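Missing here: one protein chain of the complex. Every other protein chain is in place.
Should a chain be cited, it is by its letter among A, B and C, assigned in written order, with residues numbered from 1 in that chain.
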Amino acid sequence: MATPSKSASSHAPKAAASGDGSSNEDALAHAPGQTPAPPDERAERVDAPDETIEAPDARPVAPSPTMPDIRVFRDSGHTHESLGLSGETVVAMYRNMLLQRRFEERAAQMYGRQKIAGFLHLYIGQEAVSTGAVWGTRPDDPIITAYRDHGLALARGMSPDAGMAELFGREGGSSRGKGGSMHFFDAEHHFYGGHGIVGGQIPVGVGMGFACKYKGTGGVAMAFFGDGAINQGAFHEAANLAALYDIPVLLVVENNAYAMGTSVERSRGDADLSKSGYPYGMTSVVVDGMDLFEVYHAFKTIADEARAEGDQGGKPFFVEVQTYRYRGHSMSDPQKYRTKEELEAKKDEDPIVRVKQYLVEHGLATIEALDALDDEVKAEVNRAVEFADASPEPPLASMYEDVYATNDVPYTV
Amino acid sequence: MATPSKSASSHAPKAAASGDGSSNEDALAHAPGQTPAPPDERAERVDAPDETIEAPDARPVAPSPTMPDIRVFRDSGHTHESLGLSGETVVAMYRNMLLQRRFEERAAQMYGRQKIAGFLHLYIGQEAVSTGAVWGTRPDDPIITAYRDHGLALARGMSPDAGMAELFGREGGSSRGKGGSMHFFDAEHHFYGGHGIVGGQIPVGVGMGFACKYKGTGGVAMAFFGDGAINQGAFHEAANLAALYDIPVLLVVENNAYAMGTSVERSRGDADLSKSGYPYGMTSVVVDGMDLFEVYHAFKTIADEARAEGDQGGKPFFVEVQTYRYRGHSMSDPQKYRTKEELEAKKDEDPIVRVKQYLVEHGLATIEALDALDDEVKAEVNRAVEFADASPEPPLASMYEDVYATNDVPYTV
Amino acid sequence: MAELQFREALRDAMTEEMVRDENVFLMGEEVAEYDGAYKVSQGMLAQFGPKRIIDTPISENGFSGLGIGAAIMGLRPIVEFMTWNFTFVAFDQIVSNAAKIRSMSGGQLKVPIVFRGGNGAAGQLGATHSNSVEALYSNIPGLKIVAPSNPDDAKGLLKAAIRDDDPVLFLESELMFGLKGEVSDAEDYVLPIGKARIAREGDDVTLVAHSKMYWVAMEAAEELAKQGIEATVIDPRTIRPYDIDAVADSVKKTNRLVIVDECQPFGGIAAEVGFQIQRACFGHLDAPVERVTAKDVPAPYAKNLIEAWMPSVADTVAAVRRTLYM
Partner (left out) sequence: MAELQFREALRDAMTEEMVRDENVFLMGEEVAEYDGAYKVSQGMLAQFGPKRIIDTPISENGFSGLGIGAAIMGLRPIVEFMTWNFTFVAFDQIVSNAAKIRSMSGGQLKVPIVFRGGNGAAGQLGATHSNSVEALYSNIPGLKIVAPSNPDDAKGLLKAAIRDDDPVLFLESELMFGLKGEVSDAEDYVLPIGKARIAREGDDVTLVAHSKMYWVAMEAAEELAKQGIEATVIDPRTIRPYDIDAVADSVKKTNRLVIVDECQPFGGIAAEVGFQIQRACFGHLDAPVERVTAKDVPAPYAKNLIEAWMPSVADTVAAVRRTLYM
C-alpha cells in the first residue's frame, strides 16, 4: 500500500484500538494463561520465567538471489605428478578398480549359475567414483551408500572372500549371510552399508558426520546415493540438517543418468542436480565421475575443507558425480530405456580403460605388467568364489543371533 | 585426465579388450538372461520386445548456474484503482479480515472459559494472507492448509456458526465436532482442511492441482504451509512432482518467522526461504504478507499464470509470504523466543489497521461506518458463539459414522 | 474361464476399470515406459497414454499424497508401490491422511484410492525387502485391506477396490505375479470386499491363511489328509474388514484353529484372529488356537535361513497336530 504502515495506528487511533495489539491484549486477558487448563494442555503450562531470551532478529529475510556456489572438477588435465600421486599409487588405484570390475563380472556369472539370489545391482562403470573417493579421503572417514554397494565396499578394503561369501549367503560372508548383496557392511573398514531403502541412508550418513564432529575426530562422513534417491524427502531433511549444524559430511549423488528405467530428465522438475545444494546454502560440486583423477582431486579437496576442528566448524558439501552404469539396473533389466548407441558411447569412456591407458602412456606400467595384474586380480576373485563355495551355510540357530546386542533372543513365538 | 577418453580404446586395444564393453558382453554372456531365473526375479523376466524406445539424451547435464527466478511483490504502492478493485470490494475484504480477527479473539476467550479444548492455533496477524489469496483467486480453486486454519476457512466462506460449533465440539460444527480447531473442512467452499501433521498437506494439495489439470477445470490449487513445514521431506517431494508434471498449484509458505519457538534462522541452513523453488526449476515469489493489496496482486497474477489450458500446460509457483503471528503458537506459549519490542514493531504493521487506514484516507469509508461494521462483525461472532453453545453434543452413535463411505461400521470390537 | 497369470488378472481389472471410468488412472515407479517393474501394467501406457499411466520419481510420500488429493477431488487413483516395503516412507500419508480425512471432515470428503503392490518376503531379498505390512496397516481404522491368493479373486477384488469409495490397500506378491489360475470371464466380474472363501472342507481342524500363505495352508491340508486329518481351509481374502464369522462358524464345527500368517508374530493378523476366535468360540475350542508365522527376527538373506524363517508346510502340519494333541 501507499501508506507507510507505521502511520496507521497514529492516524487512526480508534482503528488501532479496534484492530491492533492493544485489543489483542484485551482478548488475551481472558486467555487460559489465567484459567485452570484443560488436561491436554496442562503439560505446557508449567510457569516459565518471564524474562525473554535474546531472540534472533525475526524480520523476514529479503530475497537476495545470490549466484549458486558451484565448483566443477572436469577436464583439469591432471597428471599423477600434479596431484602428488606416485606411479605405485596410481597402479594400486587401478588394481582396486579392476578388482571391483572382476568381482562383479564373476558375481553376475555366479548369479546366472544360481549361486547368488535376490537382487544383484552391479556397479560396473562407476569404479572411478568409489576408488577416487576412497583414495581422496582417510581410511576412517565413514562411508555409507545404497544397495549398489559392492564397489565402495571393495574400495574400502572389504575382502573379496567375505563379499563373495555374503553374496552366496554363507557363514563366511561379511554379514554372516544375513545381508546379501544390498546390505554389505564392513565396520572394520568404516563402511556402514549397504542400504536397501532408496534414500534411507542419507540422514544416517549425516549422523555419522555429526558424530565425527561431536567426538572431534576430524573425520568427514560420505553419504552416497543415486540420482533417483535425491527425490526422497530424506535427502531434503538430511541436507538441511547438515547445513544447519555445519556437519562435516559429503552428500554425494552418483548421477548415473538413470533410476532403474527412469532418466534424470523424467524424474526432476529440473534435471540439473547441481542446483540441489542451493536452498540450504550449501556449496555444490560437480565431478566427472568417469575420470579417476578428477574424482580423487575433488574428494581430497573438499573433504579437507569439510572437516571440523575438534568439535567446532565443519562444512557439508553437495557433490554431484556424473557417472554411468554399464549394466542393467539389476540382473533382469531389458534396458529399453536407453539406446545401444548411448551405451556404447559411454563405454568409450570406461574409467578403467582410461587409467590403464594413462599408466601405459606415462610409462608407469607396461601393458604386459597390467595384464599380469589383471590375471592376479582374476585369480584373487576366483579364490573368493572358491572360498564362498566352500563356506558353510549359516547354522539355523544363527537366525536368532545379531538381532539384539543384549537379550538376544526371539521375543515372540 | 589429459588423454581424451575416446582415444583410450584405440590406443590400447588389449586394455580395451580387458576393460571395456566387449568384455562386459563376454561376462554378460553368462548372465541370468539366458538361465532359469530364481523365483524372486522371475517376475521381471517376462520377455520384453527387443526394439529400444526413443530414450532421452542421458548425458549428465552440465551445471548451468542460472540466476534464480524470483519475483517480489512489496512496496508497489498499489491503490484499489490500480488493482481494479471497487471501494465496496475493499470494504468487503476488510470485513472478511475483521471477521477472522474477531472470531479468533472470541475463540481465545471461549478457550479460557473451557468451551474449547485441545490445541487452538490463532491466525491473528496473518489475515491479509488469507483474504488476499482468496480474493485473488477463484472461489472454486481448491485450498488446503495446516492446523492454523480458521483464517483461511472463514476467508473462503465457512460460516462462523459452523466454525465456532466445531471448536465447541458440537453437532452443528463444520465436521460435526469430529475435527476440532486443527481439522476444519468445508467442501462446499473448496476448503480441504485443516491438517494436523506438519507438511502432510503439501503433497495432497499438489494432488488437488493435479486433478484440476486432469479434469481440465482451469483451477489452480493452493497448498499453504508454515516456515517450519518447509523442513519436512513432504515439501521436497511435492515440489518436485509439481514441477515435473507442470501442475497448477501454488506452494505457499506463510513465513511468520517462527515454528513454535524456533525462528527460521535456527531451522534452516539458509534462512532465505525464497531459494526453495530453485532446484525444481520453479519460479519463486516473495510477497509482503502484511499488505493486503500486495497479497491480492501476487495471487491474482501468478494464479492466472499457473492455470492449465484444459489438461495441457500449467505451472507451479513457490510462494513465500512474509507475515507474522501476533499470538503465541498455541494457547500456552510463554513466547520467550521473541522480544516484546519485536512483537510491538510488528503490531505497528497490523494488516487490518492498515486497510482501515487506507479506506478512511481514500474516502472509501468513514471511521464511523467502519466501527459500525466492526460492531456488526462482533455481533455476527456473538451469534456464532450462541449458536455453538446451543448446538447439541454429537450423538455417541455418530462416532461410528463418517469413517467409511461404504460399510460404515466399526470393524473390530 | 480363461487361464491367466496373477499379473494379467490385475492388469485386466485395471484396464476394464480405466475403460469404464475415465477418472481412474495408474501412477507409480516404472509403471509406464518400463511397462512395470513386475510387468503388471505391461501395455497399459500404449493403450491409455501418459496422461493416465504415469511414471513417478522415487517419492512415495509425495505421490501417495498426490493420489489422496486427486481422490478427494473426485479422481480414482491407483497408486502402485514397487513393493509395500517402500510405503514406510509414505506411512504418514496413508495413516494420517488417507485413513482419517473422511472422519475428520465429518463425512464431507471421501478418499477413493487404491494403493497396490507386492507385499511380504519374495525370496532372498534381506530384511528391508521382506515386510508383511498388513500387521501394521490393519490396525488403522479408515483403511480397507484386501489380500487375494489367486488370479480370480485378484481380478474381482481389484475391480471392487477401484470402485470402492474408501481407501483400499491391495496386497499382492512378487512371488505370485506369475501364478496361473482360472479367471471368470463374466462380463463385469466384481467380488465383494469382506467375504471369506471356504476353499476346502474338513471336520478335524480349521486352517486360515491369506495371500501366499493360503498355498502353504492348502499344501499342509493335503499332507494332513495323507495322515488322516481333514482340514477346512479358509481364505479370508480381505483383512479389513475381516470375515471373522466365516472362521467362527467353521471353528464351531472343527473345534480347532491354526492360522498361517507371514506377518511377524507380535500383534500380527494371526494374533487378532486368534484373539477374536478364543472369545467367540471359547466353549467350542478343544485346543488352544495355534499360529504359524514368520520368525520374530528380521528376515535373513541366506537361502537356508529365509526358508526356515518363513511359515512352512511342516510348521503348519506340526501346529495342527498340536491342536490334536498328537
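One rule holds in what follows: a residue touches a chain if its C-beta (ideal position, glycine included) is under 8 Å from a C-beta of that chain, and two chains touch if they have at least 3 such contacts.
Here the structure is a predicted model, which is why all the values come from computation and not from measurement.
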Contact list for the unshown chain, restricted to visible chains: A, B, C
Residue in contact with the excluded chain [from B:93, B:208, B:221 or B:234]: B:234
Omitted-chain contact residue, chosen from C:18, C:104, C:218 or C:247: C:104
Residue touching the undisplayed chain, where the options are C:83, C:108 or C:138: C:138
Hidden partner chain, touching residue among A:205, A:248 or A:269: A:205
Subunit B, residues in touch with the chain not shown (by the definition above): 117-119, 166, 169-170, 173, 175, 177-180, 182-183, 195-200, 228-229, 231-234, 259-262, 266-268, 336-337, 393-394, 396, 398-400, 403, 410-413
Chain not shown, touching residues in subunit C: 61, 85, 88-89, 91-92, 95-96, 99-100, 103-104, 126-128, 131, 135-136, 138-142, 240, 242, 263-272, 274-275, 278-280, 282, 285, 287-291, 296-298, 300
Positions on subunit A contacted by the hidden chain, ascending: 38-44, 46, 48, 53, 142, 144, 173-179, 183, 185-187, 192-197, 200-212, 214-215, 221, 233-234, 236-238, 240-241, 244-245, 311, 401-407, 409-412
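FYI, only the chains that are shown with their structure count from here on.
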Busiest interface, counted in C-beta pairs: A-B
From subunit A, the most remote chain by mean C-alpha position: C
Distance from subunit C to subunit B - Cα centre to Cα centre, in angstrom: 35
Whole-Å separation of chain centres (CA-atom averages), subunit A against subunit B: 30
Junction residues of subunit C - those touching two or more other chains: 33, 37, 57, 59, 61-62, 89, 123-125
Interface hub residues of subunit A, defined as touching at least two other chains: 117-119, 231-234, 266-268, 336-337
